[in-house]
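The other protein chains are all here in position, but one chain of the complex has been omitted.
Here is subunit A:
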Amino acid sequence: MLVDHYRRDFMERIVGHRVIIITNQDVDAVCTVKILTSLFKTEGVQYIMLSCCGVSDMKAKYDEYSSQSDRYIMVNCGATIDLMDTLGDPPKEKLFFILDYHRPINVLNYYNATGQVLIVSAPEPDERIPEFDQIFREEPPDSSDEEDEDMDDDDEELDENGMNERMRVKAERRIQRQMYMTWVKKRERLLFDYREHSYYSRPSALYGLEIAWVMSRDDMESIWCTIISLTDSLVLGRLPRAKYSEYASTVNDHILRISNAEKLPRDCLKIRFERDLYLFLYRHWSIYESIKSTPYMVSMLRTWSLDGLRKLNQMLAYLGLPLSEVKQKYANMSLDLRRQLVEMFSSGTVVENYKLPDVIFGSFVGEIGYRPKFNALDVQLATLAVLEEPDPNKSNEEKFLNAVQCLNVRDVQYCKYGIEKAKVMLKQLNSQIQMMVEMKQVQEIGPFLFVQLTDSMIDYNYFKRPTTIPLLANFLQHAGIRSGKRKWRQSPWLIMIPYNQEYFVAVGLQPGAFEQVDKNIFPEVFRCIKAKMPDDVVADNFDNWAILVKTHKRQAFADLLLALSE
């Protein structure tokens, strides 16, 4: 069931109750949680926040806390699975509000009969969910057995008319049964087509902002959280650029609405939408380092090779940026060069000669008082790094809470810490790609391109969960295609990343996933494989294009995948 009216269907059912918020661990959930919790604080709603990393974790946490409350908000978890079934058919008083960007929405959640599951993130018009009649229908009464018995009992009463009557009824029922079987076949086909593709839609933080807006409790800080979530969807390849621009202009309208005609005083948070460079962390690093760490630039310029480095130097010289300046910290660069950077990189020659059309993108910059400005891209990377920090002493919940702190605009301590961690993460990413290209680890297996990452010198702890795996996976794919054969563009990829002693993470990517966001069929494929090898495959995440496979069963997994693809 959908939530049409935020105030009537959502807030009024929550105010006055204690709420349990169950979230997935990704940056969008962090942002949505921040918006919702600040809304709840002003409304006086008590809440318990639980962050979980998979389906089994969610179930365990639900079982532990189910006696505490009747209202549950599921952020970025639960839309694609049958919620009622997974949580063990909770009693009628418990309501579940789903704010999830995973698609396709499970039809049992959408057409929930008991009215307990309410979907806040409404599906877009172009997501064609099958109609109710096409999926649910009453089974017609069983014809064959009963009729025969009736016939035997009523043998004595046989007369001509009665016999014809019964024959006719029996024929009717047989026809009905046949129609039902064809309907069932059609239903199977429909559901298969519907579930085949997995993709992502509007980030949940946008819905969070709309709820806050409806309650007149939105402010600049909530808008900033929404911006971070949008940037996260762009960087991790969940939204195509066109959609990102569309949502960004919606957010810009919100900004204009709040700051309206009067000039805001210095001390308030001011956000501007402007064109900016798509270079990771360039304000906190030098431009040179930043170019060498941004996946897009590295892949397009091929800076893993000497040739690529030379090309990079050539491009910088062409733009008029002296190497000495570019290798310094950004803050020490000369002011004129800093001001001209966006213009330089958007010039026609760069776009055509070096084929870098996507270096410039619309981004948001915030400032408070006279403090240094902060860019949405940097804050998003910092939050991501804090969320995925490979520190064995910190629990996942603690990392989630730290990530929420990163979104605080007035206290930038966590953000600075996150930026340092993000630098480490990007360096790891780069060295991984370097190794893959140099050692030619890409193998062609059947229609797939297979990359097996080995557990050597590189720290994989940053890339264990679907929160950050897209960074690594898309980068690998892009770099692999740029360093390899042209026909690799059409093949899907399978990447194996070491997870821990027992398991590897198997990641499936569509061809061309790095440059345009496409619907992924791998979750369905992996589901079929899991059905065949239930013990060796663990599909616990909410993003099922990355699942865990036992180390010694990797070969069997790959063989099954090949067999299924034919």
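Operating definition for what follows: a contact is a pair of C-beta atoms (placed from the backbone, for glycine too) under 8 Å apart; a residue touches a chain by one contact, two chains touch by 3 or more; residues count from 1.
Following the convention adopted for this analysis, contacts and distances are computed from a predicted model.
With the options "DNA replication complex GINS protein PSF2", "Elongator complex protein 5", "Protein DOM34 homolog" or "U6 snRNA-associated Sm-like protein LSm1" in hand, the undepicted chain maps to the protein name "DNA replication complex GINS protein PSF2" (source: UniProt). One of A:A242, A:L264, A:I445 or A:A563 touches the chain omitted from the figure, and that residue is A:L264. Note that of A:R13, A:R187 or A:R217, the residue touching the chain absent from this view is A:R217.
The set of subunit A residues touching the chain not shown comprises 41-42, 216-217, 219, 262, 264-268.
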